[in-house]
Structure formats: structure tokens, C-alpha cells
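Moving on, here comes chain A:
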Amino acid sequence: MTLLAAEGLTKRFGGVLAAKDVTFALNAGEMLAIIGPNGAGKSTTFNMVGGQLKPDGGRVTLAGQEVTGMPPREVCRLGVGRTFQVAQTFLSFTVLGNVQMALIAHHGQTRKLLADAAAMHRDAALALLDRVGMAAQADRPVGELAYGDVKRVELAIALAAAPRLLLMDEPTAGMAPAERAALMALVAGIARSEGIGVLFTEHDMDAVFAHADRILVLVRGEIIARGTPEEVRADPEVQRVYLGHSGTRAAARARRAAHG
Partner candidate 1 sequence: MEWSFLLVQALSGLASASSLFVIASGLTIVFGVTRIVNFAHGSFYMLGAYIAVTIVPWLLEFDRSPTLFFAGVLASALAVGALGVVMEVLLLRRIYRVPELFQLLATFGVVLIVQDLVLLVWGPVDIPGPRAPGLRHGVYILDQRFPAYELFLIFVGPAVLALLWLLMHRTRFGVLIRAATQDREMVGALGVNQAMLFTGTLFLGAALAGLGGALQIPRVSASAQMDLSIITEAFVVTVIGGMGSVPGAFVAALLIGLLQAFGVLVFPKITLVLVFLLMAAVLVVKPWGLFGKPEAAAGRAVLPEGILDPRPLDLAGKVLAGVALLALLALPLVDAYAVKVGTEVLVLALAAFSLNFLVGNGGIVSFGHAAYFGLGAYGAGLLVTKTGLPMEPALVAAPIVGGAFAALFGFFVVRLSGIYLAMLTLAFAQIAYAVVFQWVEVTGGDNGLVSVWPSRWAASREVYHYLTAALTVAAIIFLRRVIHAPFGATLRAARDSAQRADAIGVDVRTHRWLGFTLAGAAAGLAGGLYAFSKGSIDPTLLGIPLSVDFLSMILLGGIQSVLGPVAGAAAFHAVKDFFMPLTDHWRLFLGLSIIAMVLIFPRGLAGAWASLRRRPA
Partner candidate 2 sequence: MPRFTVSRRALGALAVAPLASPAFAQPAPIRIGELNSYSRMAAFAVPYRNAMQLAQDAINAAGGVMGGRRIEFVFRDDGSTPGDAVRVAEELLTRENVSFLAGTFLSNVGLAVADFANQRKRLFLATEPLTDAITMAQGNRYTWRVRPSTYMQTRMLVEAIRGRSVKRWAIVAPNYEYGQSAAANFKRLLPSAIPDAEIVAEQFPALGRVDAGATVGALAQSRPDGIFNVLFGPDLTAFVREGNTRGLFERRTVVSLLTGEPEYLIPLGEETPEGWIVTGYPWEQIEAPPAHKAFIDAYRARFNDTPRKGSLLGYVTVQIIATLLNKANTLETEALVDALADLRTDSIVGPVVMRGLDHQGTLGTWVGETTLRGRQGAMKNIRYADGANYLFPEAEVLAARPRA
């Protein structure tokens, strides 16, 4: 069943066409990667789906419901969790507090004036942290964590909204290679076990070819190829403009590593 559908998304910045007629669909439990060189329009496309940007043309539907141009907070309430290229967390909160805050927001309790926020949703928050492997660090300020751990916390925050869809903008940017693989494996595991659709952009080809079910290749705002990792890897056009031969070899290696 189609969870997310983007049809003909178009966005201009001044004279530059950042996205042109971008169309794709994503099913529940599926991981869809958007790849492309810098400035290809990945983040633009992403932000149009997440509500951070309003498209000039085209539409986005979530499980059949139109969400085009909705602000992020409303997109979130429809079951979309999101992580950012530069991890966005609440720096003054503890790890646990971050997730509690997300749960408070998810339950629509942000306007409560008298309850003790520190005592709310503790167990649920700990459970979420446990799923991303951060339960042991629950009481540390999030500002003290290594960047890879911050990304995990951000994932837990995104999961707090019980999302049907996760939007992850370069989930592994700025991480060490070992951490990258672990995080992607974690995301893939959660997505498959809970039927959450994941749309992600990524520069790291290892991560893309290891975990994506399908791949879109975006160049200068246009989709130039789409398909399974194998299809994309074999596409001569993609090889010419983007992957190159070294990229192809890396993709094959990553595939082997992930599937034994």
C-alpha cells in the first residue's frame, strides 16, 4: 500500500530550478533513498515532503491524505518523524528529557501548566531509548554525547511520535564509518519490524546500497534514474554522471557486506 506519494514536486529559488517534477511513491516498511551530487535538490525535495518548504507545484499525499504545504508540526501529527542533516536536539535537556519532550508533544500535553514534566512518560521514553541503544545514557545531558549518539537520540525523538513514515536527511552525515553502519542497521531493523516507511537522503553509498529497497537518483533537480540498488548501479547514465566506477565497486562491496 502506498504510504507516501509525491507527484510533480517543483521548487524554484530565484532563477534556479531546485526540483523539477519530482514524482515518487513509498510503501509502508520500505526504505527509499534519494541520492545525487551536492546541489542536486535532495534536501529541497526532502523539505517539501517534511513541510519545511512549500512546493511551487505538485502535491504530496500521506496514506491518501493531501499534506502539500502543511507546516512540519502538522505533518508530524499525521505520523511523520524526522531527523536532520545536522542533528537537532534540545541541548539543555538530558537524553531522557529529549525523548520525554517528544512524547509530551506527541500526546498533545505541551500546554499543561502544573504537571511535572520530568515525571511524564518516563517508561515510554526509556523504552524508546532502549530501542536505539541509548538507555544507559538516559540521564546525561545530550550536549555531552558523541555525535553518533546524538543521532541515535534524534532517532528516538523521531520515533516518539509513533510515526508511519521516517524522514531522514543524511542520517549518517558527520559520523564515523563504524557508527554509520550500526545506525543504518538499526533504522532498517526498526523500519522492517514495525512497517515504518523510511525516506532518506545519503551521501554514503555504502549505507545506501546496503539498506535501501529502492533508490531515486536526482541530478540538477530531476530524477534521472530509479529502481532497486542493482538497477541503479547498472544504469549507465547514473554511472556516467554520478557514481563512476569506483562508486559502483563500493556499492557492490556494501551489498555483499550487508547480506553476507
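Just so it is clear, a contact is a pair of C-beta atoms (placed from the backbone, for glycine too) under 8 Å apart; a residue touches a chain by one contact, two chains touch by 3 or more; residues count from 1.
Basis for inclusion: all candidates are chains of the complex that A comes from, given by their letters.
The structure displayed is predicted, hence computed values, not measured ones.
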Interface partner of chain A in the complex, by touch - 1 or 2: 1
Partner candidate 1, residues of chain A touching it in the complex: 50, 52, 71-74, 76-77, 81-82, 84, 86-94, 97, 101-102, 104-106, 109-118, 120, 141, 143, 157-158, 160-161
